[in-house]
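A quick write-up on the structure given underneath.
Here the complex is missing one protein chain, while the rest keep their positions.
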Amino acid sequence: MTQKYTRREFIKLSGLTAAAAAVLTGCGPASRYVVRRPYTDMPEYQQTGLSTYFATTCRECPAGCGLIVRTHEGRAIKVEGNPAHPVNRGKVCSRGLTAVQGLYNPDRITGPLQNGSEISWDQAVAQVSEALKADPQGVAFFLGLAPDHLFDLVSELTAALGAPPPVRYGAYGMFDARRTLTEAAKLTFGVPSMPFFDLGESDFILSFGANFLETWVSPLAYARGLSQMRRGKNNARGRLVVIEPRQSVTSGTADLWLAPAPGTEALVAAALANLVAARLGLSLPDDLASVDPKEAAAAAGIAFEKLQEVAAGFASARAPLALPGGSALAHANGLAAARAVLVLNALVKNLGRPGGVFLTPADPAASSFADVQDLVARMNAGKIHTLFIHGVNPVFELPAALGFAAALKKVPQVVSFASFPDETAALSTLVLPDHTLLESWGYQRTLAGADREAYSAAQPVVVPLHNTRAAADVLLSAARQLPTLAAALPYADEVEFLQARLLPLLESRKGFYDAPEILTFWSQWLQYGGWWPQRAGLEAPIVAELYAAAAPLTPPAPLASGELHFYTYPTQLGDGSGANRPWLQETPDPMTTVMWNSWVEIHPETAAKLGIHDDDVVKIVSASGEIEAVAYLYPAIRPDTVAVPFGQGHSALGRYAEGRGANPAALLPLSVNESGDLSFGDTRVSVQPTGQRRPLSRMENRHGVYDHAE
Amino acid sequence: MDKVIALTKRPAFRIGVGLVLLVLLAGAGGGLYLTQTPPPQPIQFPHNLHVGIGAQCQYCHPGVAWGPTAGLPSISKCWGCHQQVQKKSPELEKLAAYVSRNEAVPWVPVAIQPDFVHFNHRPHVAAGVACESCHGDISKMTVAEPQPRQNMGWCLDCHKTMAPENFTRLSDCSICHY
């Protein structure tokens, strides 16, 4: 690997298409387009039978991991991690690995479509241009959490146009309750930053629902942190304690798992803060001090002795660290929970210290669920004439109760840049397919996953397979036809925009490589897969007035008879866009070993009471809607909680995704917490058997389920 | 009373079986023959002429020195010499036409191995195996001709003659099959 990596000096893109047996080259320091070139121009470094490796950036989630993609005769063969990249250090997760199944997916949209019929790109660009000419207040952009460069371009575009700034939201942000976390950071540290948690140097991690081994913020970076923590300095093994109602991969790996009733995480954090403060002889602000640890433990359904044990371990550890995860924050009292967890960190004075909390420079610039609600309200009021959607599938990802699909019908022109025929593209008037990530230019600011500021570079590793076009290029071509916009956006194409955006990085002279001008910088940027400083360094949070703010800690009302807490969580399918990758479907879920479907996790005791057996189809009803899915008797969940993984239940998105499982978004409420994040953790449901059975495909069938040998 | 002749003893049956066998044999023979004849090439490239004037194999097939496949020359390589050579043969006219259209010559590879065999030129060249040991006496061929009986026994016959301490490695199944 190392060998191949260093050999990639000044590598240009090349390869052989299967159909035309033509070689495609381009994208070196001087050229920017990936063009098809005949076999006659075979570059010197390209040898039939040898693979060529390109550095690029993953876009399967917003973490911004660096990839090295093996290409062979113009085809992308295998995704590997970029060993030099500060986020993932050569590692990849299942989602990143299956990026090639996205690129070569048989169900991709192969060219621009208007109301289902093919049009030319010139017609498409003319339509976009037409839309930009109309009332700017009626133009809206709804973007996903990746890629960052498109968000930056659209922000420039809307500012120049006088349109409202783009709304940026997605399931990853929803499940992590990221706005709540940044709000809490603002309340506690005075900076609305996504904090970076230095797991590797810590020796006692206390996670409140942060499933950082699967999807939380930057899973590969934090998984590496856990590995370092476990292997420890001088063989002193660190401990991991996870507090969440349903056992995830993270709590399964933990040394201690405590299952609080959903919504009581804020109380548990406050109780622990009291116990830790008492041990360290510190005082707490009134709202936290007023929580009685014993009562909190009783409300959460956790043994008080366990809390004392955790507090003792946390207070006496060399480098303790507390993580505020999404499932603890997505409640009405989520902001209080986030603040209590950050206060726990402040109590043990780990801010800015190895194994502690740091502030990241990049402003995540993500919207909250309340912003999305505002957009939907404007759509319903007929105030939006053109809606552009990129990198997000709102019809699938957002709660069905929001009525996004119905609101789309009130918008005359809906432009989707989806690469795949997803639920939102099906309801769009104009579908202008973007390239997939392995065919795209771009950059991603790493999201709280690196110990330094980092920009990750994306470049095409193969020539675009279909008649697709970069969304940035479509917008720039359309803007060029308008005199006002043409002056404000003086970029000939996407690459020129990227280079203009990278110029400040070059001029900062802080990177681990230096260049006299942008083209040399650009070639190194592509070769190394991004830009980051040589040495680690992040800002330390300062607690000016720790105890000033007070958000309500109010615990949720007790469950009514027949009611159960409902818990949903993203899996390896991510925000649901992974459902069309057959190998993500066939990779078993780590906890249940289920493949290719949704399941409902029910505690065996609860199932016995409700008369539900393994593989029974059950109906789950909430105030917002209902779904049917197959029961999985899951021994590692609270008896008063049922859980359904997120990502399946597609009605579109191609042959591998469609008609498979159920989408829990149908059950989610529309209530938001103080920060405007969806408090989906407060959902309550009833569960009833339907009398039908449908066996799940499980890996564990063949090898036995329970091992009671111990 | 009719004489009952066993089916297998009836002349018509015997002739029929014989014919079927003949057809099968001819088909098999023809198939085998086809695998051993050079495939039609877009240009009747005269290897003998090029080898005769002293062109080295690796000039046009340099891949053997650094990778698994030898590679076929691109038209830019051909044209590097031939734009200075008078075009007096019809085959050279064909080449000139490909060049003027900037189109790759669709050469048909001749020395190919089945999908489950992984052959790598580089270690063989590094060990000093001459090209003609496997590809035949190219100096007597125009277009490349497939060599008969290039099967596993043929590979092993040569591997057996190598140093005995290397034979464990050189006879390991995984060296070619994976």
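Letters A and B mark the chains as written, and numbering starts fresh at 1 in each.
To be clear about the criterion, a residue touches a chain if its C-beta (ideal position, glycine included) is under 8 Å from a C-beta of that chain, and two chains touch if they have at least 3 such contacts.
As a working rule, contacts and distances are computed from a predicted model.
Undergrad: Identify the UniProt protein name of the omitted chain, choosing among "4Fe-4S ferredoxin", "ABC transporter permease", "Peptidase S1 and S6 chymotrypsin/Hap" or "RNA polymerase sigma-70 factor, ECF subfamily".
TA: The UniProt record for the chain left out of view names it "4Fe-4S ferredoxin".
Undergrad: Taking the complete complex into account, tell me which visible chains touch the one left out.
TA: Checking the complete complex, the chain left out touches A, B.
Undergrad: I'm checking contacts with the chain that's been left out. Which of A:Ile119, A:Ala486, A:Val543 or A:Met699 qualifies?
TA: Going through A:Ile119, A:Ala486, A:Val543 or A:Met699 one by one, A:Met699 is the residue touching the chain not shown.
Undergrad: Where the complex has a chain not shown, which of A:Thr56, A:Thr158, A:Thr180 or A:Gln247 is the residue touching it?
TA: Of the listed residues, the one touching the omitted chain is A:Gln247.
Undergrad: Among A:Trp121, A:Phe304 or A:Trp596, which residue is in touch with the absent chain?
TA: Reading the full complex, the residue touching the unseen chain is A:Trp596.
Undergrad: Name, in rising order, the residues on subunit A that touch the hidden chain in the full complex.
TA: Counting only subunit A, the missing chain is touched by 1, 3, 18, 72, 75-81, 88, 90-94, 97-98, 100-101, 103-106, 213-214, 219-220, 223-224, 226-227, 230-231, 235, 237, 239, 247, 249-250, 252-253, 255, 257-259, 465, 572, 582-591, 593, 595-597, 603, 635-637, 639, 660, 695-707, 710.
Undergrad: Mind pulling the subunit B residues that touch the left-out chain?
TA: Touch with the absent chain occurs at residues 66, 114-116, 118, 120, 122-123, 126, 168-169, 172-175, 177-178.
Assume only the chains that are shown with their structure count from here on.
Undergrad: Quick check: how many Å separate the C-alpha centres of subunit A and subunit B?
TA: 52
Undergrad: Once bound in the complex, which stretches of subunit B touch subunit A?
TA: 63, 66-69, 71-72, 74-76, 99, 102-104, 106
Undergrad: What does subunit A use to touch subunit B in their complex?
TA: 21-22, 38-42, 47-50
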